[in-house]
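All protein chains but one are shown in place.
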Amino acid sequence: MRWPPAPWGRKGRVLPILVLAACSGPQSMLDPAGGQAARIGVMGWILLAGCAFVYAVVLLWLLWALARRHRWVEPGGVLPPQAGVERRLTNGLVAWVVGTVLILFAFVAASYAVDKSLTHLANREEVVVEVEGKQWWWTVRYPDDDPSRSITTANEIHLPVGVPVRVKLKAADVIHSLWIPNLHGKMDLIPGRDNELFLTADREGIFRGQCAEFCGLQHAHMALDVIVHSRAAFDAWKEAQLAPAPAPADEALARGQALFLTSACTMCHGIRGTPASASVAPDLTHLASRRSIAAGALPYNRGNLAGWIADPQRIKPGNHMPLVGVPPSDLQALVAYLDSLK
Amino acid sequence: MSERHFVRDLSDLPTHGHGPSNLTWWGTMGFMLIEGFAFVLAGFTYLYIMMQFRHWPPGMPPPDLTWGTLMTAALLLSLVPNVWAKRVAEASDLRGTRRAVLVMLAVGLVTLGIRGFEFTVLNALWDSNAYGSILWTILGLHTVHLLTDVGDTAVLAVLMFTRHGKDPRRMGDVTDNALYWNFVVGAWVPIYALLYLVPRFA
Amino acid sequence: MSSLSRNAVSLALLGVLLLAACEREERSYRGEPVGEVKPGAIVQGTLYAGAPSPPPPQRREYEGNAYHVSEGKRLFEWFNCSGCHAHGGGDIGPPLMDEVWIYGGELENIAATIVEGRPNGMPSFRNKIPDQQLWQIAAYVRSMQREVRKDVAPGRDDHMAVTPGEQNQPVTPPKPGGVASPSSEGRGP
Partner (left out) sequence: MGPRDGVSSSELRDGPSLGEEDTMRRLERTWGTPPGLWGWLTTVDHKRIGRRYIATGFVFFLVGGVLALLMRLQLAQPENTLVGPDRYNQLFSMHGTTMMFLFAVPIMEAMAVYLVPLMVGTRNIAFPRLNAFSYWVYLFGGVMIVVAFLMNTGPETGWFSYVPLAGPEYSPGKRTDFWAQMITFTEVAALAVAVEIIVTVFKMRAPGMGLNRVPLFVWSMLVTSFMVIFAMPAVMLASSFLIMDRLVSTQFFNPAEGGDPLLWQHLFWFFGHPEVYIIFLPALGMVSSIVAAMARRPVFGHVPMVLALVATAFLGFGLWVHHMFATGLPHLASGYFTAASMMIAIPSGIQIFCWIATLWDGRPQWTVPLLFVVGFVVIFVLGGLTGVMQASVPFDLQVHDSYFVVAHFHYVLIGGAVFPLFGAFYFWFPKITGRMLGERLGRWNFWLFFIGFNVAFFPMHLLGMMGMPRRVYTYPAELGWADLNLTATLGALLVAASVALFLVNVLVSLRAGRIAGPNPWNAGTLEWATASPPPSYNFAHIPVVEGLEPLWDKAGPLGMVHGLRVEEREVLLTTVLDAHPDLREPSPRSTIWPLLSALAVTVLFIGSIFTPWALVWGAVPLAVGLVGWFWPKRRHVPPEPVVES
């Protein structure tokens, strides 16, 4: 049995959106776009309502206590506790504790129910994605039983809408954490451990995920794009990714490719269909089809790409792409070639 | 002169005591609590690391039993002179205390010697793997306690033969030192079980 | 007066200490080499190249800096130097942790070896490795034999314990092979 679409999924979101219209966005838990995030969202609103109530009670009582001017005391005098009042206050304390316990019990029950509903969404995947966190970017793989049909890309997850997905999480160096607030909470990527995350996107759109566990110098620039499209578009994207890089169409591009293959680029980057096969840096086979470069640091376009290659350490200081010092004349050819890798 | 409302004269109170009425006893207890808990946590770490491995110890024989068992026997036997030291100190028997402290110093040095041999037959090094690391650390931690107590005993032994030995408060120090030795022995027994017996029988 | 000079001396000592610390800890990513000593221009070293005087600035800048040496270590793995040199122990390529340097053991010699390549298998990495990375790798190679300060040399890896970390590397040549613990090697008399 499939978990029915959450009743709060669409309509329930209206009120919060009215209140926090400004908070919706491609990286916000207030604008859920997946079954998991929607359920957690409901949990959040339950907790918020309960806590707001408790907070109001405490503040009102505090206000009353401070405003009350019922007993007169001479300067330096002391008010001895009165037996009757103490008894009433003791009863009040008992009621207070009982009330606290009841509210907490409700919270625990709700939390348990939501947790349970999240496990219902798990283990029914139709698509498997492997995400490997590295200092400071993400390798994304779509494994296939037929190795030649496995896809490797970087800093971009594509998901079909409405299809449950299992995301396998691994860390190559230090601990990272994958957080796509619109789809789900976060899960850590820990060296020596395998974690996983289940996602079911409810609507098409482009979202943003970011590393949420401090991982060193460029923790701030370790993001990825999450693109949810229709099943058909997703399959088409997959087919496109399976193809090797297109051969250079003209001489200028050929020069660019030659530059790439004879320079420092090949020490780290790979492009399928060329001799470049290194894998310690993002695979560039379909670089130009991606939305961003340098793990979400810059939107993808030729200008940004040229700026990035010219001086990656200015844009993302400390990242592992060195200052290669490509001469300006070569840079244009190199960028033109990379831009042809659709 | 302000009015003074005295309710009791305390001139008769004693100025030194043994056990819980002694301030140092409480201090020693406090530090034993801290160190004991550190041992407990180190023991948990050992078991935690054990859970990471399929075989325990991983690919190496467990520590040889000889020296560790000898150590256990020596420490347990040392409780006899230790109790004696505590008794004579509580009885403010200076001659007896002098002898007892010397005996305890000898016992401490012997155990330190045994410990030295123990380190040579662990069959693992601290940087081989996590097992070796925790093994060396726990044994090292206990050795630090041994060293501390032997050092303390040595200082007390010297004190006992100076004019300070006649101060009844030194007797309190001897009983506290005996207490601490009990702790060192008491900590060792579970450590022995953990380091020597668990890899063999668990 | 004398106390003044004593203070001055201790202040100077403190200053040297502080400078050493700053030099060790700086994270410099841009790689603007001080003084253009292109490794390509260096004369190929003979056996045990003598220390040139004054030492080129790279030596202090890279060998005295923990970040550079650790980056060198990362690149050593990334560029698969271990494929031949096996974490410095030597396999197809010669060992790097012993005292023997076929083509000179100074920083410049090692950099030159990487750039030029050497007969019998060492490929040339000319134009393949940017200057800063080159110096970093060379500095790391020097650290394998404890030729750099101990507080700069890298510690152990976060993978299989092949070597105990360059800072704990024995100064004397290690025995080849064996599955014994890294630290047990080289513990000679």
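Just so it is clear, A, B and C label the chains in written order, and each chain counts residues from 1 on its own.
The definition used in the following text is that a residue touches a chain if its C-beta (ideal position, glycine included) is under 8 Å from a C-beta of that chain, and two chains touch if they have at least 3 such contacts.
This is a predicted model, so every value here is computed, not measured.
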> What shown chains does the left-out chain touch?
Replying inline: A, B, C
> So that we can see where the missing chain sits, which residues of chain C does it touch?
Replying inline: 18, 21-22, 24-27, 66-67, 69-70, 73, 150-152, 154-161, 164-165, 167-168, 182-183
> Residue-wise, where is chain B in contact with the chain that is not depicted?
Replying inline: 1-17, 20-23, 26-27, 30-31, 33-35, 37-38, 41-42, 45, 48-49, 52-53, 58, 126-134, 136-137, 151, 155, 159, 163-164, 166-170
>> Give me the chain A residues in contact with the hidden chain, please.
In response: 20, 22-23, 25-30, 37, 39-40, 43-44, 47-48, 51, 54-55, 58-59, 61-62, 64-66, 68-69, 71-73, 75-82, 85-86, 89-90, 92-93, 96-97, 100-101, 104, 107-108, 110-112, 114-115, 118-119, 135, 173-175, 177, 179, 181, 184-188, 190-193, 195-196, 208, 210-220, 296, 317-318
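Note that only the chains that are shown with their structure count from here on.
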> Which word fits how the chains touch one another: line, ring, star, complete or other?
Replying inline: line
> Using the average of all C-alpha atoms in each chain as its centre, how far is it in Å between chain B and chain C?
Replying inline: 45
> Between chain A and chain C, what's the gap in Å when you average each chain's C-alpha atoms?
Replying inline: 39
> So what's the Cα centroid distance for chain A and chain B, whole Å?
Replying inline: 52
>> Residues touching two or more other chains, restricted to chain C: which are they?
In response: none
> Touching two or more other chains, which residues of chain B qualify?
Replying inline: none
> Along chain C, where are the residues that touch chain B in the complex?
Replying inline: 156, 161, 164, 168, 181-184
>> Show me the residue ranges of chain B that touch chain C in the complex, using the header's touch definition.
In response: 124-129, 132
> Okay, in this complex, where on chain A does chain C touch?
Replying inline: 173, 191, 217, 262-264, 266-268, 280, 311, 313-314, 317-320, 322-325
